[in-house]
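Just one protein chain is left out here, and the rest sit where they should.
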Amino acid sequence: MESSYNSHVKRIIGGIVIAAVLGFLAKVVMTPESFGVYGHYRADAIIEEADREIRHWTNASCSSCHAHEANRHSKGNHKTISCEFCHGTYADHIADGKKVKTLPVMTGDEIKTLCLRCHNKAIEARPEDVIKTVAMPDHLKKQNVKETHTCNQCHYVHAPLEYINQAIKITGIKETI
Amino acid sequence: MNPAHENVVSTLTNYVFPNDLHVHWSMMIALYPYITGIVAGAFIVSSLYHVFKIESLKPVSRFSLLFALAFLACATLPLLCHLGRPERNFNIMLTPNPSSAMAGFGYIYGAYGLVLFLEILFIFRPTLVHLKGQSSGLMKIIYRALTCDSSNLSEQSLELDRKIIAFLAAIGIPMACVLHGYVGFIFGGIKANPTWATPLMPVIFLLSACVSGVSGIILAYILIKSFRGQYIDLECVKTCTKFLAGFFIVDFTFEMLEIFSHSYLYTEHYHMVDRLLAGPLYVSFWEWQVGLLSVVPLLLLGILCLTRISDASYKLLASVVSFMLLLQVVFMRWNVVIGGQLISKSDRGFTQFHPEWFDKEGILTAIVLMTLPLIILFVLSKIFPFWNEEDKDLNRKEVGGT
Partner (left out) sequence: MSRTDKTPNAVSGGVPDMATELNGDRRAFIKKVLKGAIGGSLLLVIPLEAGVGEKQENDFDKIPEQIPGIRGQEYDMSSRQFAFVVDITRCIGCGSCCVADKREYNVPDGNYRTWVERYVKDFDDNVYVDSPKGGVEGYQEPRPELKGKIRDTFFVPKLCNMCKKPSCVQVCPVGATFKSPDGFILVDSKRCVGCGYCIQACPYSARFLHPVTRTAEKCTWCYHRVRKGLLPVCVHVCPTKARKFGDMNDKKSEVYKILRSHDVITVLKKDMGNAPSLYYKGVRREVV
């Protein structure tokens, strides 16, 4: 094929133009539909995020089945604690309205560790007006119980002062922590 | 304060935000500006001949373009190794965010690659046309594609080529500067990092790019020529070395100016920058980057440029200086990219970085990625004759350059 003096330039320019057009078409085709509706992003992503599974429900969700515990819990000093913090998420327990798994109930030393997450006096950054703290094992000594006692042997975990207050009512003996 | 006590205090106070413990940008991101730097620097060498008509650089004018192309071909690889979702890399071309310093990468890189490749095609066209006539089989197909299947070498055609080459070389300079200055701004634009957020960052990156590019050309030129037992044009090496000295003096000055400003202005983050350079980066910054690989090369460059030494020692010394400066830039990239991330945004502590050998972004990958351009360069040498004098063997008529 006979080439003129500028045919290579023409071919190169032609190639660039074709590539640019194809690139532009690819950009148009491959840019997601909802991109740029509100700004430089995919608007669908907002709905996708809003549609994420809710794993923690509320104490009200638990109380619909566990009415007895919930009733006492709601009257005690622990009413601000979420059921799901100690027991695990609602979503792990119930799916499609049916129970799928039993959530753990803590026992023994687990309880003690859990209680001391909040109530350990050794951590000084806990204002007295926000939370009651105890020093261990001084608290057990003061109450004349064995040092191996776990918290829930005296305190009902869902309403920690319920039994204590009942005991005070019956015996009339007041004790301080 | 005795050292033991100081140690206790520093472990006590060394608080790193939990998400800062991991260094997110590892060696690949240090390697990436290193490679683009070599590309930009090598291109500048070629432009010094093609645009600024520095005749003594003619022997390396073609080679430096191919050298740049070989590295440019690998510039995206460290990024792809780094990306969490490399298969989505084209998102950066599909929906580039105009406010992001990184978003321009796809287009700037693409445009620069095109300019470089076209410049090579036009400069080599007469050579390629001759080679096309002498080759057969696969090579003939390659040459036909590279010459756009045109063998027209009329005076009119070559005159058109010369104009196009001048144009491409001219726009290539600002594009090379943009390509690399912008890489510097990727770091310079991060206000959350006190060692990165300085307007000097793009300038330092650009100058160190020139240093690494020119060093790369000098070293490769001397090594390849010596290896093949060919004649080394000492005038060319001397001119390159002078430019190298010029670029490096300015580069080093700015690098030191940045540190000096930090310490003199004594701003709120200075205690972190100071402790970083005195602690985790002491060896790699002060001992390697500044001491061994900046001060020593400066002295050697002084000898090369100001004293009269024998040709053989000049070649040896020039190779040594080039090698040291190539390493200097590696350390500079490391200290900026990795070093900058060691400072936790808590302003209270430093994290640690230990490169892995077999990680996706590990040492082995880095070695492979730095070897790859050399392999590509070797392949390119089979297609494009590096040196103008080889051209003369093909055709008595001088066609190189403008």
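List of remarks:
Note that the chains are named A and B in the order they appear, and that numbering of residues resets to 1 at the start of each chain.
Going forward, a contact is a pair of C-beta atoms (placed from the backbone, for glycine too) under 8 Å apart; a residue touches a chain by one contact, two chains touch by 3 or more.
Owing to the predicted nature of the structure, the values given are computational and were not obtained by experimental measurement.
Every visible chain touched by the undisplayed chain in the complete complex is listed here: A, B. If you put the hidden chain back, the residue from B:Asn193, B:Ser261, B:Ser284 or B:Ser381 that touches it is B:Asn193. For the options A:His56, A:Lys75, A:Lys99 or A:Lys142, the residue in contact with the chain missing from this view is A:His56. Counting over the whole complex, subunit B has residues 8-9, 11-13, 15, 17-22, 24-25, 79, 82-86, 88-89, 91-92, 94-97, 99-103, 105, 186, 189-193, 341, 344-348 touching the chain that is not drawn.
Touching residues on subunit A toward the chain that is not drawn are 32-35, 37-58, 60-61, 64, 78, 80-82, 84-85, 88-89, 92, 96-97, 103-104, 106, 109-111, 113-114, 116-118, 120, 122-127, 130-131.
We adopt the following convention: only the chains that are shown with their structure count from here on.
Centroid to centroid, with C-alpha atoms defining each point, subunit A and subunit B lie 48 Å apart.
The touching residues of subunit B, when paired with subunit A in their complex, are 90, 93-95, 97-98, 114, 118, 121, 125, 147-152, 154, 156-157, 160, 164. The touching residues of subunit A, counted against subunit B in their complex, run 1, 3-9, 11-12, 16, 23, 26-27, 30-31, 35, 40.
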